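This report concerns only the one structure given below.
What you see is the complex with one protein chain gone and the rest in place.
In this document, chain identifiers A and B correspond to the written order of the chains, with residue numbering beginning at 1 in each.
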Amino acid sequence: MEMKATETAPLAMEWRQKKSTKPKSERFFEGLIKAGGYSSIVLIGAILFFILKESFPFLVGAFDFKNFFFSTNWNPASVNNVSYGILALIVGTLCVTCLSMLIAVPLGLATAFYISEFCSPRLRETYKILIEFLAAIPSVVWGFVAIMMINPMIIKTFNVPIGLNILNASIILALMSLPLIVSVGEDALRAVPDTYREAAEALGATRWEVATRVLLPAAKNGLLAAALLGVGRALGETMAVLMATGHSIQIPKSFFDPARTLTATIAAELGESPKGGEHYQALFAIGLVLFIISLIVNVTADHLIRGRKK
Amino acid sequence: MIKKKFEIKNLTVGYNKKTVIHDLNLDIYQNEVLAIIGPANSGKSSLLRCLNRMTDFNTEVNVSGTVLLDGENIYEDEDSTFLRRRVGMVSPLPVGLPMTIKENVTYAPRMAGCKDQRELDFIMEDCLKKAALWDEVKDRLNGLATKLSGGQQQRLTIARALSHHPEVLCLDEFSIAIDPVTTMKIESVLHELKKSITIVMVTNVISQAKRLGDRTAMMLNGKILDLDQNDKIFGGHTKDSRTKDYIEGLFG
Partner (left out) sequence: MFKPSIHLLNKEIRENNFKGALSIMTFFLFLPALIIMFWLFIKGLPVLSLDFLLQDPIRGMTAGGIFPTIVGTFWLVIISVLVSCPLGVLAALYLSEYAADGRTTRIIRLAILNLAGVPSIVHALFGLGAFVLFLRMGTSILAASFTLAVMNLPVIITSTLESLKAVPHSFREASWNVGASKLQTIRHIVLPNSFPGILTGLVFAVGRSAGETAAILFTGVAFYLPFLPQSVFDQCMSLSMHLFTISTQVVGVPEAYPYATALVLILLILSINSISVLLRSYFRTRRKW
């Protein structure tokens, strides 16, 4: 190709004449980036694959749908009466999750309201740092707090024999999922355009009215997503719940009964079950159940948040 | 006969499903200044972006038709970086890259593989002088470019666009973010430049088109309404009455 550099350039300018083709290294790195991009899909697939793989013999063998989901008899280590019923574990998980959300969702959303609508910027920064701090406390420390602090408090306050029970775990879980609920809820409220607030205030609405009649409907989906993500967090929490719920596989009759969750069961029993045995495979099957539940919760929450953006 | 630098044939450009340029034909001659005027959303900037294939970076854009540069279809090349060295572009808003002034001006040659420090220094001084910026920044070449004023940054943008010695320079409303004095400085720079390169400029300022252009094209709704020598267009001899109305400020 005929090439002319401008006359003012007395230098060789070899670089200017060079017709570029994409160098090999560039292709290599772009391939790497693309592979990295797909890594999350691969990993999610791999998680599903390996959990299925490990639980497969159980799922095609001893697994009985009705017994698995509707029997309260979880007795995998028994010599002659082996039974894999996870109903009690599901109920335990549900109890802990529901109670913790009863505490955390109203508290979390109210806090989100307060921080996003009423706080001075300086106070907001302080609270945000505190939220980050709350979120940074690892679950094993929460479990420790449950045992050493909440446990005696419950025993003293309610005059019950043990303080490691559903109530304890719910309090801990509520505290653990609050940061997530508050920050997602605050994002949802902040996403409501300021023009909404100004328009309502111009009409003479008080802040209470703005909050309940304008912001709440406008940020409804986002707030719901915040609650749902909190649920996801509570469902999946392991160590703190393992330490706080006490150890008792039964359908609880009150909040002061100990219980066992799906996650805690895996954590407590996998180490003792022989690799490749039926018990071991059954625990992977519980993992599969958890995986599917978390998938549903997260996809729904994402759907709600995306719906808001449209 | 005057040499055709660009030949654009049946160019159609769409964003998503919306068509912004309809079946456009246009020749751009060597060493001329072609001004493109027209109201907002008439497809001027899109046309400009097709000339150096900046459209490649937006996956929502569909381009069909042929654009010949010196007789070769620029859309046939797999790699478009070489094309962008031949066809420089100045965006509407000044962009000083977050590096030193020196690094800004030598960015293009360095990316093209030039390592000779003497050559880089020469290019830097040459381009900054051409862009009428040298005197203002020669004492702080190692200062951050983002700290320059808007007008200085726009001239830096032009210096950067000249650093790879383009054969064609495209300017997209270069004066909307800068003051009149800087605008006049840049206009005189362009006057100098047009001796050696081809310039295509999109502008909203009709007097600018009149001052700088050899020919002026009027675009509306993705089509070229009028294209003629400046004395004809601004002498009231327009083919389409809407061009005249636009020039006289009746719409747009």
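Basically, a residue touches a chain if its C-beta (ideal position, glycine included) is under 8 Å from a C-beta of that chain, and two chains touch if they have at least 3 such contacts.
All of these numbers come straight from a predicted model, not from anything done at the bench.
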Chains in view touching the one left out: A, B
Which of B:T12, B:N31, B:T146 or B:N230 touches the missing chain? It is B:T146
Sole touch to the unshown chain from B:Y29, B:Y75, B:Y107 or B:F122: residue B:Y107
Residue by residue, what part of subunit B touches the chain that was omitted? 52, 54, 57, 59-60, 79, 81-82, 84-85, 88-89, 91, 93, 95-99, 107-108, 111-112, 144, 146, 157, 160-161, 163-164
Mind listing the subunit A residues that contact the chain we can't see here? 20, 22, 26, 29-30, 32-41, 43-44, 46-47, 50-51, 53-54, 107-108, 110-111, 113-115, 118, 127, 130-134, 136-141, 143-145, 147-149, 175, 178, 182, 206-208, 211, 229, 232, 235-239, 243, 263, 266-267, 270-271, 275, 283-284, 287, 290-291, 294-295, 297-299, 302
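Please note the rule applied: only the chains that are shown with their structure count from here on.
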Subunit A contact footprint on subunit B (complex, rising order): 70, 72, 78-79, 81-82, 85, 109, 112-114, 119, 122-123, 126, 130, 164-165, 167, 196-197
Please give the residue numbers of subunit A that touch subunit B in the complex, ascending. 1-2, 4-9, 11-16, 18-22
